[in-house]
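Missing here: one protein chain of the complex. Every other protein chain is in place.
Each chain carries a letter (A and B) given by its place in the written order, and its residues are counted from 1.
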Amino acid sequence: MIQRLIRIFITNSLKMISLLLAVSIISFILVCASPIDPVQQYIFSLGTAVSPQQRAEIEEYWGVNEPPVERYLNWLGEVLKGNLGESAIYRRPVADIIGQRFLNSLALMISAWILSGLIGFALGCVMGLYQDRALDKILKKICYILSSIPTFWLGLLFLLIFSVWLGWFPSGFSSPIGVLSENVTVWQKIHHLILPALTLSLMSFSNIALHTRQKLIDVLHREYAQFARARGEGKWMLLRRHGLRNIMLPALTLQFASFAELFGGSVLAENVFSYPGLGSAVSAAGLNSDVPLLLGVTLLSTLFVCIGNMIANILYGIVDPQIREVHK
Amino acid sequence: MEQKKDALLKIQNLSVSFRRYNHGLEQENLQVVSDLDLTVYPGEIVAIAGSSGSGKSILASAILGILPNNAKVDGNLYFKGETLTPQLQQQLRGTKIALVPQSIAFLDPLMKIGKQVDGHRRPKPVQTRKALFARFGLPQEIQYLYPFQLSGGMARRVLVSTALISDAELILADEPTPGMSLDQALEALQMFREIADQGKGVVLITHDLDLAFEFADRVAVFYAGTTVETAPASDFKKGPDALRHPYSKALWHALPQNGFHPIEGFQPYAGNLPPACLFAPRCPYATEKCRTQAPLLREVRGGEVRCYYGA
Partner (left out) sequence: MKKLNRRKKVIIWTVFLVLVFLCLYACGILIPEDVIASDFLDAKHMPSWKHPFGTDALGRDLFFRTLKGLSISITIGMIASAISAVIAILVGISVAVGSKPLDSLINWLIDLVMGIPHTILILLISFALGRGLKGLIIGIASTHWCSLARVIRGEVLQLRSQPYIAISRKLGKSSRWILVHHMLPHLLPQFFVGLILMFPHAILHEAAISFLGFGLPPEQSAIGIILSESMRYLSTGMWWTAVLPGLTLVCIVLLVDKIGEHLRKLIDPYSAQE
């Protein structure tokens, strides 16, 4: 068992490294193909403040005068040393910005992830228990409709209803404007987190809900559920004793495998709510041609997704042997 | 025959049909059990024998009240003289009426054996379970195992334990022998014999006719969802002349030790049943009457038969 998991871990790690390398190559090529020259752009944004010496440093970092392959290798070496370059819009090392903003984004994504997992799982269980009844049909419709709603529009609606009309929530930024970051209380941070997290979780729970519904229906049609019924177990008892046990891990696996959608959604949610996380940073970086920041966030988001997939694979490895042996 | 007064389970004219939607629009009723009669007394094993597709397993679900929502049940069911209403069924499931399932597929693959045998009722019958395991020669440690870790013989005894852990008076055993070697099957049936000898009623649903009449007291022969004959098991040992219904006789002849003579034709498919006697299309003795008017169950020589000519 342990050996199996270690094997899964190692193969996944190797795959992750290969994917990260490929992503770094692709994104580097894309950025270089862009009509916007990072060095020119950077110097332009610094205005007259740049001294010839600074300019030379920047040119060396980007290897302006070298052939593309060497430029890439040079850049990769710097990245591996932890030097992601300096952001043009924030005038600070990219690693610092990402580190700080990633915490904000992580708070947002984790709360949305947990919320959508809980809502989705609970709704999925209810739908499965009441399969083909009115309640199930209505909830299923809602799930389908929600998956057709763009994240950012739902965010706009929330902003309109809860911030503009009801005034319950602030309309942006993870802390009140004009308050020093040291003085921001945890409650204020949470207050700013609620709407974006809610938007993000509403966008992603339908997937897990529909999946859980199907899994529960499968379980309820299995022989062991039939037998449990014959022993006098009611609907909810069945769910508690056999349902949860058999559908929890697959659902958790799916939830870990959804990190890509989560990250993509957070980019939109953060932009709508002006939430200072990676998502708003990356779109700002793209719009202002802040190449180092753009590359940094791309690599980080890939790492994030890969870690989610790896956890999903390992979880799957835990469930798998039991199921396989039963079918033998 | 003084037993007759307090039948444990009495089924009269039971019919079960399934509503089915054909291609989403057309509603169709599939009759799977029709006009079934069966009585079980305490202390006896009644074997229900019939080929697959004769509605045997549906019967167990109907008694327990766990048929799917699209099933429609007609007829009268009595448990110890009381009408079996859905409420009563709900009360009796797993307490007074217990099911012994076929195989370990009926155990939750992810739940440990101990918890599984105990069931969901509280307080947990831990002491009873330990006593049962001891009685069946099961090591106590298996309570910490998962179903897939059990050997076939152990699994069999565990499944029986799930029924005996309650103080059930009626045990329904659904096909307990397929896939077993002869020794295992004999062991399993011996277990049911012991249970019956303790004064419980056992319904043994099986298609192993010869095993059934070795261990059962009475045998009910199933055909296309109804009982065509109920006879003392001894009649099956005596031979075809002691039997009453042409189908029972044909079944007897089809047994390997009696010449392996198959019956011609096929069991009618639910939804395509003959209008009157269900066996008429295959019956060598069928007359016009059999094809127009369904025969009722009648008593013949200490057994019951659903045939105009059975004697």
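Observations, loosely collected:
In this section, a residue touches a chain if its C-beta (ideal position, glycine included) is under 8 Å from a C-beta of that chain, and two chains touch if they have at least 3 such contacts.
Values in this document were obtained by computation on a predicted structure and should not be read as measured data.
Contact with the omitted chain, checked across A:L84, A:V219 or A:V267, is made by A:V267.
Within the complete assembly, A:A33 is the residue of A:I2, A:A33 or A:L166 that touches the hidden chain. Seen across the whole complex, the unshown chain contacts chain A at 15, 18-19, 22-23, 27, 30-31, 33-36, 144-145, 148-153, 156-157, 159-160, 164, 171, 260-261, 263-265, 267-268, 271-272, 282-283, 286-287, 289, 294, 297-298, 301-302, 305-306, 309.
Here is the rule we use: only the chains that are shown with their structure count from here on.
Chain A and chain B have Cα centroids lying 55 Å from one another. Those residues of chain A that touch chain B in the complex are listed here as 222-224, 226-233, 237, 241-242, 245-246, 322-323, 325-326, 328. The touching residues of chain B, counted against chain A in their complex, run 60-61, 64, 66, 90, 93-95, 98-99, 101-103, 105-111, 119-121, 146-148, 162.
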